[in-house]
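Complex shown without one protein chain; remaining protein chains in place.
Our next item is subunit A:
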Amino acid sequence: MAKIIVDGVEVDVPPEYTLLQAAEAAGAEIPRFCFHERLSIAGNCRMCLVEVKGAPKPVASCAWGVRDCRPGPNGEPPEVSTKSPTVKKAREGVMEFLLINHPLDCPICDQGGQCDLQDQAMAYGVDTSRYHENKRAVTDKYLGPLVRTSMNRCIHCTRCVRFTTEVAGVEDMGALWRGEDMEITSYLEKALGSELQANVADLCPVGALTHKPEAFHYRPWELTKTDSVDIMDAVGSSIRVDSRGREVMRILPRVNEDVNEEWITDKARQIVDGLRLQRLDRPFVRENGRLRPATWQEAFATVANRVKGTDPKRIGAIVGDLAAVEEMYALKLLMQSLGVANIDARQDGTVLSPAHGRGSYLFNSTIAGIEEADAILIVGSNPRIEGSLVNVRIRKRWRQIALPIAMIGENADLTYPVDYLGAGPETLADILAGRHSFAEALKGAEKPLVIVGQGALSRPDGLAILSLAAQLAQSIGAVREGWNGFSVLHTAASRVGALDLGFVPGEGGLTAQQMAQGGVDLLFNLGADEIDVAPGAFVIYQGTHGDRGAHRADVILPGATYTEKSGTFVNTEGRVQIANRAAFAPGEAREDWAILRALSDVLGHRLPFDSLNALRAKLYAEFPHFAAIETITPADAASAVQALAGLGGSPGRDAFVSPIKDFYLTNPIARASGVMAECSALARELRLEAAE
């Protein structure tokens, strides 16, 4: 630790701290544009100038280490002043230079009200200009459908260039030309090729890069902010949902060091238009082959009639990828009361099941734990599209130490170098048998990590593969005291919650696939849109969007999306998080648990709760770990992995296939979104181009 005096306050900080960090530790605020905690230091905006005692000139505090400071003549700690007149004058000078070429278009700028330059100009700006020449003009660049540019406003902090290069791992952006002619652009103005690209607009301290889909739609001060959690993938990124009136206007990332740091994927951010398009806003009943709008009473009556005449063995319930724990619990109770054992929340056919223990289906190492791993094997997963922020962590770890990373499955660009070992289960068996060179790397590692994706598990021989992976994890010492390197990466936000609830077929029950293929006469479909239900069954679809499930439905009960209800979601690590209501569901749509409660009444099996709180109280009593919000209740992973390893079985020879064909269109909300459709088309073009 090194002592340093900042504005007369002596603090003890690690010597590798920069002056900016030391100043923050001492409680002094330093303005900055180019500096960002999660990016490399550029030191080019000069806004963070401070005065160091003994230095002839003000120094850029973001790029000056505490250990680089000279002590005083008698060994006193170095002294830094962040509020002296010199500092203020220096920063005012910097600000004046920045404003020389910055247009005065704040009134029409989307960044207005959330602009670093605006804010800091309030503190360091002068109210007049001494500059009489023309401002420089820069042509706007095309960066794709998500980022709108207005390059006159750019102050060349290069945060966007550093983000795309360092965090997103695609070297798309750069600074061309030089001096006054410097311009930020992508190579030949191609669209950015990252699934995290919209974060550059968040990073932009001025209005040069803004979010294209939201352009001119709102002012930040008009919005109501609601903390929530993203359900586009199973990572469960922390988000903030900003709404105006009934309408969600935008989604922003929230800092959560354990999960998403401060990034979110483009899908998490830009499905906002999908929340209002294609919505089911009233119940429908199919009559003579056509769906017609109906009242809730009619819809419930139709359902009740059907249920009465059906044998419970021929009734089933499937839950989709976006359901919250509350409605799954309500549905499970309802099905139990009807005597139905055919319940399943695994529409993709994954073999994960609570039968093998909670540790058998969690991302046991935790996402933050990836930063401790020193060898990673990815089995049947493309983390870049299945859990982009997990991939960001792996990349972050790879940037810290160039650890060996290998992958079995579909070969893909993961933004870091990966040993591609093979495509199918036999490669995994080879590694387990030590016939593969990568086995040495795993064995030699202190904290090896095996990530198993749904590509390896959503198949008939999935259990054997899971067992193989568990055996491998055991043999390389990935599961031991203090480290659990057996991690399952989920793709559905509802999945871990459903498995925790035990939303899997009961004694003699059918799986989702069996139900869909004609195993039941009456199917209750809670938002499962990625499964084809064979003709014949009477389908009650409770969901939010007019997607595949609604097309097949005989009765539609309109529900609420995750921004319109308070719902519990459990991410792939087993972290329980709550999504809060930011807006109201459209039309007659209701919160899903309430629909099920009302339906249960009509069916004559009234559920024992009248409010969300009562539901949660009952839920928490039965499953206490759901009450521990924001935390992971540790699972007994060692015994779960032991149990899995003991299953054995002989896997087939088919190559692993990623369950996600199109990153941008994985769920009904995303498929309703025009922005996602545009991104998807563009990504397809990029893929075709790359294939050429």
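Please note the rule applied: a contact is a pair of C-beta atoms (placed from the backbone, for glycine too) under 8 Å apart; a residue touches a chain by one contact, two chains touch by 3 or more; residues count from 1.
Convention: contacts and distances are computed from a predicted model.
Chosen from "Amino acid/amide ABC transporter ATP-binding protein 2 (HAAT family)", "NADH dehydrogenase subunit E", "Tat (Twin-arginine translocation) pathway signal sequence" or "M48 family metallopeptidase", the protein name that UniProt gives for the omitted chain reads "NADH dehydrogenase subunit E".
Across A:E51, A:E79, A:D116 or A:D172, the residue that sits in touch with the chain not pictured is A:D172. For the options A:Q21, A:S61, A:T82 or A:S186, the residue in contact with the chain missing from this view is A:S186.
Contacts to the hidden chain, counted on subunit A, fall at residues 171-181, 186-188.
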